[in-house]
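Removed: one protein chain of the complex. Kept in place: all other protein chains.
Presenting subunit A:
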Amino acid sequence: MTYDPSGRGATRSAAENQIKAGQLSTSGAPDDRLLDISGLTVDFRTRRGISRAVNDVALSVRRGEILGLVGESGSGKSITALSVLGLVPAPGRIVAGQIVFDRRNLLQLPEAEIAKLRGRRIGYISQSPRAALNPSFRIREQMDVTLRACAPELDAAGRADKARSLLEQLGFADPERVAAAFPHQLSGGMCQRICIAMALAGSPDLLIADEPTTALDVAVQAQILALLHELNRKLGLAILIVSHDLALIRAIAHRIVVLYGGEVQETGDVGTVLAAPRHPYTGALLQSVPDPDHPSARLAFIPGFPEPVPPDADGCRFAPRCGFAFAPCLSQRPILRLVEDGVRARCHLLDPGMATP
């Protein structure tokens, strides 16, 4: 275990033992961590060997917080999010680590228990709202199915009422008409709002949003983000939002986790990290987006492209593409080092003991 996001390493191991026993932590220390992932490692076994999608990832989402998880394709961001739901697609397998949700280690719970959390305590919205909805059923019918699972105490009339109020809450002026529609009759933004309504059906504590606006137009994106922002502010809904868009994360998240090659490269308060990135990858990512407020003739770019990582790879995952790499970067894996208040980065350049070139 290398990284403790709260910096409370001393109290951690005792709590860990209790969690391992599947018990509540009763040590009395106020713990605002709703979701606490540590040492998460996910392997994909393929014909070409084992590929490690997520390597020793640690992150936590506090109650009422929006955590932004940033990375490119293959960085492990979606797999990390799916791990929380117990939905890592085959042939992927969680080989190490723990995922503590509300003080229970999800990896040690039986599937039936996780199924109870999914939808009720943890909501999920995906990148493609249209694919998430069934094209052959009216919105009303689909919401009813969700509510049956999430709110078994309600009868048919209660579910219809609940569906209507959820749609109203999501800003639909005419919920009856929307409920009677089929997904293809609605725009992408409307479909995503319906998916959010369904994710909220069980009044979850945590919403996992995997690139919720990637498929949407810019004005619709703004609308959906404003909605998530409001849900967070008004209901105290904690959100784990996954995106490759730094400006989006900057706008909505409180803290940021930057993933590359399946590892956490930098994490901290979103404003602090993006104002002065400590990891070369975060810095390069920031510069590779055109900024019309500061026009330039060319974009800085990261050479090469992300490559799959074998599980036994040494060194820094970003080293092959890093402009600052020096000898140790290829041979030693840097640790996630505390660089300033709440900001941690995994880079040898930040190690005062390392002879820099």
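Here is the rule we go by: a contact is a pair of C-beta atoms (placed from the backbone, for glycine too) under 8 Å apart; a residue touches a chain by one contact, two chains touch by 3 or more; residues count from 1.
Simple rule for what comes next: contacts and distances are computed from a predicted model.
Chemist: The complex lacks one chain in this depiction; which UniProt name from "Phosphoserine phosphatase", "Cysteine desulfurase", "sn-glycerol-3-phosphate transport system permease protein UgpE" or "ATP-binding cassette domain-containing protein" does that chain carry?
Modeler: "ATP-binding cassette domain-containing protein"
Chemist: Could you tell me which of A:115, A:156 or A:226 touches the chain that is not displayed?
Modeler: A:226
Chemist: Which residue among A:32, A:217, A:314 or A:340 touches the omitted chain?
Modeler: If we include the chain that is not displayed, A:217 is the one touching it.
Chemist: Among A:50, A:145 or A:251, single out the residue that touches the unshown chain.
Modeler: Missing-chain contact among the listed residues: A:251.
Chemist: Touching the missing chain, which residues of subunit A?
Modeler: 72-73, 171, 177, 181, 185-190, 217-223, 225-227, 229-230, 244-248, 250-252, 274, 284-286, 288-293, 295, 297-303, 305-306, 321
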